[in-house]
Every structure is written in structure tokens, then in C-alpha cells.
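Note that one protein chain is taken out, while the other chains of the complex remain in position.
This part shows subunit A:
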Amino acid sequence: MANIYVAGYDGSTAGRRAVDYAVARAEAAGAELLVAHVLEWSPYSFLTPEEIAERHKRRTEELKRAESAVTGPLAADLSGRGVKISTEIRYGHVAETLCEIAKEHGALQIFIGRTGHSTVVERLFGSVAGTLAQIAPVPCTIVP
């Protein structure tokens, strides 16, 4: 099986730094890169009856938007690089879902960016990068 690295990408500049760093590492190691975009979602959140009725429609729209605004442009931008790049869009808890993706593909490493500033909320509940550092099943690189 080819070496696979997973990079989490949310469309932000910090995310982009992580992807660029991951591309460079993958290039050097001759690995493939899987860029994962996770849409935050909990099956235990509460919805109004109207949101429930429209959920399937919204989900389809959200996936389309993620593809056209986040993963699509990134893949196009990186297409000239000497690394095989694939993308994946999923719903779930961001850190947990990245770990699942890494496990499913037998990835060797996870790359994730961080914003660098620590808000009160993040101090209380932890950031994605912080959680990932704690629960990742494989080595995890946090790119500042």
C-alpha cells in the first residue's frame, strides 16, 4: 500500500499552511496526500421541525458548496505538484472524523493547522488541533 498522509483543511489560511507543509513532506517522502474537509455535525444537536424537513436539501447544498468553494479550488491549485492528491468531504466531529479517515486509509500521519490565538472557548473546550494531538492514532503534525 502506498504511503498516505492526511491533511485537515477548512478553507482558512491556517488550514492552507498545513496543506502546503503536508504537500512538501509528502513530496519528499513519495507519499500520497488525502485532503479532508470535515463539516462540523453532531447527530445529537437539536433541530426545529422545519430544519428537520429541510435537512436533506441543506445537506446536499452544503456538500456542493464545500466541493465548489473549499476542496475543488484547492485540488485545482495543487494539481501541478508532483504529489497524488485526493479530497474527501465528511460530516462529523472534526478531530474524531480526521482520526477515522486516517484509520480507514491506513494513513501514516495527520497534518492540521492552528489559528494561533487561544479564545476563552478554546481554553474551556479545547481546539480541534489540541483534541487531535490527544486522540490521533498516528503521529500528528500541528502546523502553526
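Quick note on the criterion: a residue touches a chain if its C-beta (ideal position, glycine included) is under 8 Å from a C-beta of that chain, and two chains touch if they have at least 3 such contacts; residues count from 1.
We take it that contacts and distances are computed from a predicted model.
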Since a chain is absent, check the UniProt entry for it and pick the matching name: "Acetyl-CoA acetyltransferase", "Alanine:cation symporter family protein", "ABC-2 type transporter transmembrane domain-containing protein" or "Raffinose/stachyose/melibiose transport system permease protein".
"Alanine:cation symporter family protein"
Where the missing chain touches subunit A, by residue:
39, 41, 43-60, 62-63, 90-92, 100
